[in-house]
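Just one protein chain is left out here, and the rest sit where they should.
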Amino acid sequence: MTNKNYFKEKKIDNNIFVGDSNKNEIKYGLPQNIEYCKKCLTSNQRPTTRAEHLIKEDKTKATRFFHGVCEACLIKDKMKNIDWKERESQFRKILDKYRSKNGSYDVVVPGSGGKDSFYVAHKLKHEYGMNPITVTFSPFLYTDWGWKNLQSWTQSGFENYLNTPNQKIYRLLARIALENMFHSWHPWILGQKCFPPKFGKYFNVPLVIYGDSPSEYGSPLEEYTSDYVIDWHTCKSKKDIFISGESLESLNSFGIKDYELEPFTPLTEDEFIKSEIKCLAYSYFHEWHPQENYYYTVQNSNFKASDERTSGTYSKYASIDDKLDDLYFYTYFIKFGIGRTTSDVSQEIRNGDISIDEGKKLIGKFDGEYPERFSKDIFEYLSIKEDDYGKKIFELFERPNLDKNYFNQMTDYFRSPHLWKKTNKGMELRYPLDEFFKK
Amino acid sequence: MIGLIDAGTGNLGSFRNALDYLDIKYTNINKKEKILDCDKIILPGVGSFRTLMNNLLKKDLKEGVINFIKEEKPFLGICVGMQILLQEGHEEKKTEGLKIFKGEVKKINHDFKTPIISWIKPTIEDKNLNDLIFKNYIEKPFYFLHSYFCDMQNKEDVVAYTEFKKFKYPSIIKKKNVYGIQFHPEKSREQGLELIKNFYRI
Partner (left out) sequence: MRIIAKLEIKENHVIKPVQYEGLRKVGDPETLLEKYYKEGADEILLINIVSSLYNTSWMESFLKKILKKVFIPITVGGGIKTLDQAKNFFDHGVDKVTICTSLFEDKNLIEKLSKEFGSQSVVASIQAMIVENEWYAFKEMARKNTKIKIIDWIKECVDKGAGEILVTSVKRDGLMKGLDLDLYNEICDICNVPLIIGGGFNGKEKLINFKRELDGITVSSLLHYNKTTIREIKKNLTND
């Protein structure tokens, strides 16, 4: 069995997007009719959380809508009736069970040292009297400010374990994920979900507290629970695992050894249960306002927002540590028709920071922005060179070198015809936000 | 009826707000005929001496204003509106003023930056405090914003001086019915509004 050109060149005649003849062709299992939330402007094409390590092909579960309103907004409405005092008291009871009696570590706080993880770690230490150990799964390519903010976290009085995977494998997996699913971020998401519970097991600190839960953003109501859904970070058996859309067996056949895939491999459900690990979302027990986390962080540390606007959106303080973010959100925009701005806007509208009108203007201005600023670094990072990887891996790719041209070509390959059309202006959304609200 | 000269320069909006606040009725003077309706006139001004003079000429108001003053009716010029009451101004070119007061408007040239933008207390000699414009005078700073000053020939015309970083210059001038104020009473809180009210009551 030869693996030559295992990853075929992604090419498509983009004239299939001209006119309406293919508009009923849908990729990724998305809903045919496009709908935008009248409260927060996100669309029903938005994918919800899933067990990333089971993904063979990119089929998503889209965000549910009810009478024109998305599930995140409905959950937010329900939150108005929550007795937060009661929730906080539940939180304290849980912490009381895990709080160390002899000055040892008693809670793992995963994060990047950004506003949310800083906030959680700082609160746990200073308000709740816990002994946190912070853990970070390394971004692909650190931004200057991202690295400085991680340092600032430790300078503020927190120990941190940074897990940096074998960068050659990391890059390769990112490229494979891009080829298979147009989702270069996939290995990072795996690592970010897998590492904290594993760390908890190895360090014997079973309590893991994340900042927010995916429910803040539109996962189904049934998943809005205090504990993270176990499926997200465990597997029934290692045989079931897919990384970047390839099985472990397949990756082994490329010459990648199991230990090199360890950072991206979750615990089994048995291991997880046996170690009695508990993964919680801080946001389940407290009113969660990410922007306020920023204010808190900036007052209590040397955290700095980035020096420039984040590509694809209007802010400069949220998730700013990885250059590859820019690419991820752009590919997300291509696949789902909504970009980083929509994501930020819908959260900030729900939290009362911006109005619907402002949101519409911002989406019109920034959503789907081409990831120009770090493109050189990103394309170089994701290119497979024979000198770096050897012949066997190099020959897996029909187009090993990733440049702007090939990337743009791939972009069309991964567009869903039900979302995109080709006109004399280029590729356009069939049913953009402003048109939806005109009717 | 108070007339507010609208010569296209000046923050008429601010003045209107001040007069509304003081419940003083006024009319906008943008044509010479309207001058006849008024028994008092206020000429606000910001910007340049030259522009204000040119605008008065363009709107055919210059003659009407001079006649109004000759008839000894109360007239108040503010900032550049005060400066054009003199003989001439020295911006890029020399410009003729209304020649009501003897003196010239010159660029402030001292060891500080211009324009002067500051809250300063004017100094009023006791003998001048009797003037009607100083009724209930509140001795507080007023808001100054200018790069030029009035270099007066006759000391008697000067009712109040101001000193800014050791530079002393006239801030209120008066001759018969005509007042000139270098600062902006419409931007000087209660103390400024009081002056405007007093002028109205003259």
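A and B are the chain letters, set down in written order, and residue numbers restart from 1 in every chain.
Operating definition for what follows: a contact is a pair of C-beta atoms (placed from the backbone, for glycine too) under 8 Å apart; a residue touches a chain by one contact, two chains touch by 3 or more.
What you see is a predicted model; the values in this text were computed from it and never measured.
A.B. asks: For the chain that does not appear here, which of the shown chains does it touch in the whole complex?
C.D. replies: Over the full assembly, the chain not pictured touches A, B.
A.B. asks: Would you mind spotting which of A:15, A:102, A:204 or A:299 touches the chain that isn't drawn?
C.D. replies: Result: among the candidates, A:299 touches the missing chain.
A.B. asks: Tell me which residue among B:14, B:30 or B:87 touches the hidden chain in the full complex.
C.D. replies: Of these options, the touching residue for the absent chain is B:14.
A.B. asks: Taking the entire complex into account, which one of A:96, A:307 or A:434 touches the absent chain?
C.D. replies: Hidden-chain contact among the options goes to A:307.
A.B. asks: Touching the left-out chain: which of A:168, A:365, A:385 or A:404?
C.D. replies: Checking the options A:168, A:365, A:385 or A:404, the one contacting the hidden chain is A:365.
A.B. asks: By the contact criterion defined above, which parts of subunit A meet the unshown chain? Give residue numbers in ascending order.
C.D. replies: 291-292, 294-295, 298-299, 304-305, 307-309, 314-317, 348, 353-355, 358, 361-362, 365
A.B. asks: Which parts of subunit B are in contact with the chain that was left out?
C.D. replies: Touching the chain left out of view, subunit B contributes residues 9, 11-14, 16-18, 20-21, 46-48, 51, 113-115, 117-119, 143, 145-147, 184, 186-190, 192-193.
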